[in-house]
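Omission of a single protein chain aside, the complex is shown with its protein chains in their original locations.
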Amino acid sequence: MDYSNFLGFWTEIKLVDIIEFIGTFAFAISGIRLASAKKIDWFGALVVGFVTAIGGGTVRDLLIGVTPFWMQSIVYLFATILAMGIVIYFKKYLVHLNNTFFWFDSIGLGLFVVVGAEKTMAMGFDPWVVIAMGTITGIMGGVIRDILINEIPIVFTQELYAVACIIGAGLFCILSSYNVPLNVNEVATAVTVFVVRFVANRFGIKLPVLKGEKDD
Amino acid sequence: MDYSNFLGFWTEIKLVDIIEFIGTFAFAISGIRLASAKKIDWFGALVVGFVTAIGGGTVRDLLIGVTPFWMQSIVYLFATILAMGIVIYFKKYLVHLNNTFFWFDSIGLGLFVVVGAEKTMAMGFDPWVVIAMGTITGIMGGVIRDILINEIPIVFTQELYAVACIIGAGLFCILSSYNVPLNVNEVATAVTVFVVRFVANRFGIKLPVLKGEKDD
Partner (left out) sequence: MDYSNFLGFWTEIKLVDIIEFIGTFAFAISGIRLASAKKIDWFGALVVGFVTAIGGGTVRDLLIGVTPFWMQSIVYLFATILAMGIVIYFKKYLVHLNNTFFWFDSIGLGLFVVVGAEKTMAMGFDPWVVIAMGTITGIMGGVIRDILINEIPIVFTQELYAVACIIGAGLFCILSSYNVPLNVNEVATAVTVFVVRFVANRFGIKLPVLKGEKDD
């Protein structure tokens, strides 16, 4: 058994790691809070929180054929356990922090899209697969969360959540094709995802609902 | 980035490609129509349609350990977008086309079973795994669709839908063991799936329902 990776993430911490930790934490919080409305126990809430945080990247990694990222560092599990503690001890105050969480969640979303797009492009997939994987990284955690708590995925009804991912990942592909430096591209992509989501939320912009065949 | 595959599917189109396009299109239509009863937005409907069309093959490819087929050609995404356009612009007329869609859907089912069985056999798996993968290719898209729209999978209650897949894939294995030429085998398998489903539908043949322990 090799314990060396157990704390390996401390050896070199980059800015992107800190932002990713915050994004994971914010996604886990959203999963745990939604789970708490369903009367499930602490273990269930922890699982739902963890799956919300790592589900998108896991589906992406399975599809592109690599070992899921969270199995290579315990930091994502730590972020979820921290989120769990926060929700348990401060739950009465969380309601007033919805705006704060929206910011965290949107920053996390932007970063998740960057990570997903970058990882997929590095494996040589076509641009439209890169866009698909960037979007899957951003939204699939929430989709699995909603399946687990027995609801229709809210990403199918929310303000431009997925569209923000698609636009961001599309921009990432375009900038890459023009050989824009990677770190500039990363920032531009994450900011774009954030801004699209922020603007859509602020002005209540939504995609049209697909009406049923008997609706009118 | 390599855009060469982007339109690579035009370079050599075979009959099987056209039928597969039609099958994908028909499966996507079924997903989008069911989604439209749930008041989800256009993006959600597109995802549900796409997953219905490619879900079975994706689960099969993950299980047999290859890159999911739809990540190698954009044609499946195009078929879904086309299906989406049709549903949006012609939705009032679709109700009258149920019979037409049943034909498309059954043809698509037959072909999906052939593709799934053939691909699995080529990788050297046992015949019962070939039958399982042929069936999974045919039914899992619909199962995931029903999970996403929060319903019990209708394949568990419908007329011999899965049984048609099992019989077809079983025939494929038997004909293969007698060295029947592949193209004859493919047609025989697809036609068998179609006929079993068509006959079951026409005469309302269903599997018995498993009663609960307190039902009588």
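Letters A and B mark the chains in the order given here, with residues in each chain numbered from 1 onward.
As a convention for this text, a contact is a pair of C-beta atoms (placed from the backbone, for glycine too) under 8 Å apart; a residue touches a chain by one contact, two chains touch by 3 or more.
Computed from a predicted model, the values in this text were never measured in an experiment.
A.B. asks: Identify the residue among A:Ile18, A:Ile88 or A:Ala122 that touches the chain left out of the display.
C.D. replies: Candidates A:Ile18, A:Ile88 or A:Ala122; residue touching the omitted chain: A:Ile88.
A.B. asks: Please identify which residue in B:Phe69, B:Phe102, B:Phe156 or B:Phe198 touches the non-displayed chain.
C.D. replies: B:Phe156
A.B. asks: Which one touches the absent chain: B:Leu63, B:Ile81, B:Leu94 or B:Val195?
C.D. replies: B:Leu63
A.B. asks: Of A:Ile22, A:Ile86, A:Ile149 or A:Val209, which one is in contact with the hidden chain?
C.D. replies: Going through A:Ile22, A:Ile86, A:Ile149 or A:Val209 one by one, A:Ile149 is the residue touching the chain not shown.
A.B. asks: Please give every residue of chain B in contact with the chain that is not shown.
C.D. replies: Residues touching the hidden chain, for chain B, are 62-65, 121, 124-129, 132, 143, 147, 150-153, 155-157, 162-163, 173, 176-177, 206-214.
A.B. asks: What residue numbers in chain A mark contact with the hidden partner chain?
C.D. replies: Within chain A, the residues that touch the unshown chain are 1-3, 5-6, 32-33, 35-45, 47-48, 58, 62, 67-68, 71, 74, 77, 87-88, 91-92, 94-95, 147-150.
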